[in-house]
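Just one protein chain is left out here, and the rest sit where they should.
Right, subunit A next:
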Amino acid sequence: MKTRMIEPHQLFFIIVQTQIGIGILSLPFVVHEIAGKDGWLSILLAGLFVQIGTLVMVALAARFPDKTLYDYMPIVIGKWLSRLMIVLFTLFFFFTSIQVLSNFLIFTSIWVFPRTPPLVFAVITAGITVYLIRENIQVIARFYVLASFLLVGILMVFVFMVQYLNWYNILPVGSEGAKAILKGSGQALFSLSGFEFLLWLFPLTKAPVKTKWKIAAGASLFSTIIYTALALFSYAFFSDEELKIVPEPVIYMVKAVELTIIERIDLVFLSLWAVFAITSFMSYLYMAASGAAILVKASNHRSSVYTLAVLSIPAALLIKSPLDLDAYGGKINLASPVFLFAIPFVIWVVALLRKKKEETS
């Protein structure tokens, strides 16, 4: 079977769709808890880290232009160590996907359907996810690009909100101190993760190495800007004191807008958000499933998609309250720098030292 290749613009939107997800609602608040009204600087800083991470990944992938991470790891660090790494990556992605799913379920039950059991939405989400991600990457890319048209909806929020903002709320910039900002960026990193998809998509994209790097960097930059703007707008809309008691500032903010045709755009906004949340879940589950398929030496990733999707439902339902979610997310947050930065960096260094490189034919 010939390899299914994706176009550069599809790479862009796959990364954007993975990054932009549940963070839309919660990120400004989560970061504010640590970095105060300078949270937006934390997000920018996290964006900078992501750019560095992207650079490492591109450097690594450029040594093996036709192979994914799972293909070249055995060459670089040996067979057994690489199997261990695949197990770890698979688990990491699976746990991340569970966090995304339970986040989606919890917000849905808080904001939209308080009396419907989360199981219903878990099953529907998992069903839709399986329907898409059992297909090849081309089909997934097509859908992600299509779904990205909904980003216009988020931009519209900015347009409507401008008149309500009070920029004095965010002044003086940087008053929370560098340490708080740095700590906050750790929190923001989770929302911006998704660029690691690059390690798998790099060989599948039809473009020169430099273009791929630009596309990946551009995608992360785009998501960083969207998140930073959302945070900036929420911090300018609410005062510092208000923000402490408003866990989903973006929705509360949107609630204030009334249009002539649509009275409550927060309801529409939540529906858009559902799409972004589900696409993030899809991405992580796809990555987990393709790792699992390699581990069990399956010819395609379908059976592992089915298994993991079924497993993710009870796992996500175990996380019942926002408090549980914070505790769980804290652990994922600790692990993600390791998987996003440390491991690719170490593999790159090892590849550099052992002079492992793909033979160019």
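Here is the rule we use: contacts are C-beta pairs under 8 Å (C-beta built on N, C-alpha and C of every residue); 3 or more make two chains touch, one makes a residue touch a chain; residues count from 1.
The rule is simple: contacts and distances are computed from a predicted model.
Asker: According to UniProt, what is the chain that's been left out of this complex called? Choose from "GNAT family N-acetyltransferase", "2Fe-2S ferredoxin-type domain-containing protein", "Spore germination protein" or "ABC transporter".
Answerer: So, among "GNAT family N-acetyltransferase", "2Fe-2S ferredoxin-type domain-containing protein", "Spore germination protein" or "ABC transporter", the name matching the hidden chain's UniProt entry is "Spore germination protein".
Asker: Any idea which of A:A274, A:A298 or A:A335 touches the chain not displayed?
Answerer: Within the whole complex, the residue contacting the unshown chain is A:A274.
Asker: Which listed residue (A:A141, A:L198, A:L232 or A:A293) would be found touching the missing chain in the intact complex?
Answerer: Hidden-chain contact among the options goes to A:A141.
Asker: If the hidden chain were put back, which of A:Q19, A:S42 or A:T108 would touch it?
Answerer: For the chain that is not drawn, the touching residue is A:T108.
Asker: For subunit A, enumerate the residues touching the unshown chain of the complex.
Answerer: 7, 9-10, 108, 112-113, 121, 124, 128, 131-132, 135, 138-139, 141-143, 145-147, 260-264, 267-268, 270-272, 274-275, 278
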